[in-house]
Each structure stands twice: as C-alpha cells, then as structure tokens.
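Certain chains of the assembly are absent from this excerpt, and the rest are unmoved.
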Amino acid sequence: MPQVDLLECFDNPQPPQREYVIEHVAEEFTSLCPKTGHPDFGTVSLRYAPVDKCVELKSLKLYYQSFRNEGIFYEAVTNRIADDLARAMNPRWLVVTTHWKGRGGIRSTIRVEIGAVPPHERTR
Amino acid sequence: MPQVDLLECFDNPQPPQREYVIEHVAEEFTSLCPKTGHPDFGTVSLRYAPVDKCVELKSLKLYYQSFRNEGIFYEAVTNRIADDLARAMNPRWLVVTTHWKGRGGIRSTIRVEIGAVPPHERTR
Amino acid sequence: MPQVDLLECFDNPQPPQREYVIEHVAEEFTSLCPKTGHPDFGTVSLRYAPVDKCVELKSLKLYYQSFRNEGIFYEAVTNRIADDLARAMNPRWLVVTTHWKGRGGIRSTIRVEIGAVPPHERTR
Amino acid sequence: MPQVDLLECFDNPQPPQREYVIEHVAEEFTSLCPKTGHPDFGTVSLRYAPVDKCVELKSLKLYYQSFRNEGIFYEAVTNRIADDLARAMNPRWLVVTTHWKGRGGIRSTIRVEIGAVPPHERTR
C-alpha cells in the first residue's frame, strides 16, 4: 500500500516570499496494473514552488517505492501522488507528471497541476 | 471499417472540476492510401482533459487497429479520430496529432484541436 | 522555371469553421544559386490552416521539383512558395520555412508567415 | 567555505539602457551532502541582464570551486549563489538553475529567479 506517512518535510530554508522552483525526477518507478497484475514502469516528475515546507529527498524515494506492489491505474497514481504531496507540503504550486513506457504499443503521460503557475515559470 | 463502437470509456476517477491532462501516443498506426492502396504508417497522439469519462487504453488500441485495412486520407483519419473520441468522452479539451512517415520525400503532420486549451496547458 | 500551375488542390474535407493545422515537410529540395550556378540543398516546411482548399501532396512534390534547375535566392524561393501556395489555397494562415545546408560555413533559415496565427497554434 | 569575495565584476561595456542577456553554464560543480558527506555533482547555469556590472568569468569559476568541500543542500546552494551574484552585480534580472545528477535514482533541478524577466526573454 502506498504509504503517505513515509513523506517527510523540512522547513523551507528561504523566506516564503522568495519564489523559486524545485524539481525531482524519479526515473525508476514501478507499480502493478490492477487489471492484469503485470508490472508498469514509469517516470515520476515533481515540480513545485514551496511556501513553508520542502519534501525530503530520501523520504520521497521511499514513498515512491511503497507503490511497488500496489495495483493502481495510471490516472489514479498520478492524482494520488499530487494530492499526497500537496497535503504534505502545502506548496504555492505543484505539478506531477508521469510517463509510462508503452503497453500494447501505446505510451502514456498523465499530468496533474495544483495551484497557480508562478510568474517566472510562465516565461520559462 | 474503423469501428467507433470499439471505444470503451470508464468513469473519470477524479471529480470533474479537477483539471488534469492525459496523453496516449500510439506509435504503430497503419491505414491504406485511398488512391494507391499502398499502406501508410504513422503515429497517433491523443491529449485531453477529461470531464466525466476517460477512454480505456485497450479499447483505444483496438479502435486504432480497425483502420488497418481502411483506405482513408491523412486529413480524414485525424479529424475522424478526433470526432469519435470527442463524442465518446465529451472532454473539456482534446487534441489529436498524427505524424506520417515520408511519402515521395515529404513527411506530414495533421493536428485537430477541439475545446478550449486548459489554463495550465497554456504555460507548459 | 518553377511552375505554379503544377499545384492542385482538393476540397477541404472538413467544414471551414473547423480549425485544424496541416504540415508537410519536404526534406529533398534543391535549386541553383543564381550567382555561382552551384546547387543549393534545403528543406521546405509548410504549415497551414485550411479554409476551403487543401494542397494535394503529389502535386506539391512536383511543384517543388520544378525549382531543380532554377537560379533563385533563398529569400526569393521562400517568399515565392508562400505566395504561390497562399494564392492556390487561400488558407486562414500559412507559414513556409526553408532550412539551407551550409554554404561557406553558414547555415540559413528563412520564414514567411501569412495570416493570423490560429488560437490553438499559439499555445502549442 | 564558499567565498563570496572571490567574485569580481567589471564595468558593463554597454550603456545600462542596452538590454542584453549573458549566460554562463558551469558543468563541473561539486559540493558535499551535509547529511552523508558524500560528494554531489551538478551543473550551475547563470543567466542575467546586466545594468552597471558584469561578473568576471575566471572569478566566477574560482567562486564555484570554493564550494568543493562545503556541506550544503541543493536548495541552499542555489539560493546562495543567486543572492551572492545579485548582490555583487545588482543586475536587472538574474536566474540561477542547478541540475544535480541522480541520487537514489532521483535527478533534481532548482531554479531561483530575481527581478523582472526582460521583454525579449519572454518571447524567446
């Protein structure tokens, strides 16, 4: 079972009004297809603008690993991760994107975005 | 004959007000040129923001396969797929892009977009 | 001599209010430098939003081939192709971009755009 | 200890109203993880629009080297470099982006932006 309590946060080392963006790309994500039981392999990208909290990197890795033997659809994984991280950090803005290697010749990408895009991000 | 009834949908696991984007890229699409009968090979990319329905992945694959022995022009394939999927899912926004390997030294791309681009997608 | 009458159009299979974009990339274009007589090699990309007419692919190829032994500058080729195609199809929007392999260590690109960029294209 | 006094500036050779952008990408940055003591390897990109001062390239390199044996988190390195450079040059606009090679299968990127994005940069 995905374990949200694995997520640990540390205090944003910057004052909340400093706008900056943090990105963590985990290229080794795996869960199980709830229909067939076969493993799914994907990449999970997290990008966010912190307010008071930042997610700790090792805890993020362990949280992702807790999906390893969970049967869960692409759409659900992505929304679940976004919701869990939004709840844990309460960031100004957050986007979670998952890329899934092909199944039946079709590659899939799911993207969930919460909060208003920071001004600088708009012109990147 | 392309068979629209092959398309199956499942209920969007998120409430309709959650804005998120789903993308499926099928790299193995083939149909026939209606003029010469020779096979065309292409990639079909679907990106959409769901409201109540999401297209089921395996049914999408079978729907694409039903074009295999159909004589149909690039422009028609792309508009047809966009119309069929829009009707089946009634999404907030949808874009279908087809990329065709070169014929006579010319590579082609057709892009059909239905509905208003979601705010987050605009700054991607 | 480039032969504009080689261009053939077919009726847009969609109603004119359907906004969609068609792209054809011809990677094997050659003409002659009007100064030195040496051959120039380039790529010609056409992207347009049709109203009533679409250009037929084989006729486009033959039209491009008619430049083979024509002495003509980069700027003139690109504007000429854009003007000929705009006249033949009368599209909502059209952009012709030519990329030329290096001469004297300099690679060149010319881009001509006619009409207003379609809303969807703006956020691509 | 990172040594901010290593940073040397020279007078912007252009009048302050000339808007232009300077970018320096240092691909060989290393510091230490403050938790484990293991080395971190990354790339530091600086992009800025000068007013009166430009940072001297060799001094920038020595300043970056002064982090070599410093235990410091990704977020802190990036904000610190941005603050030091903003203080030294007082530019119109500045962005510092750090890319870190994977630790535990996760690649990270931190981006800090100070000042208003120049108009030309917005349409790049």
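Labels A, B, C and D are assigned to the chains in the order they are written; within every chain, residues are numbered from 1.
We adopt the following convention: contacts are C-beta pairs under 8 Å (C-beta built on N, C-alpha and C of every residue); 3 or more make two chains touch, one makes a residue touch a chain.
Here the structure is a predicted model, which is why all the values come from computation and not from measurement.
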4 chains shown - copies of the sequence in the complete complex: 10
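Please note the rule applied: only the chains that are shown with their structure count from here on.
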Interface sides of chain A and chain D: same vs different residues, half threshold: different
Averaged-CA centre spacing for the pair chain B and chain A, given as whole angstrom: 27
Distance between the centres, which are taken as Cα means, of chain D and chain B, whole angstrom: 43
Sequence positions of chain C contacting 2 or more other chains: none
Graph class of chain-chain contacts, one of line, ring, star, complete, other: line
Touching residues on chain B, where the partner in the complex is chain A: 12-14, 18-28, 54, 57-58, 60-61, 120, 123
Residues of chain D that touch chain A when the two form their complex: 73-76, 78-79, 95, 102-113, 117, 121-122
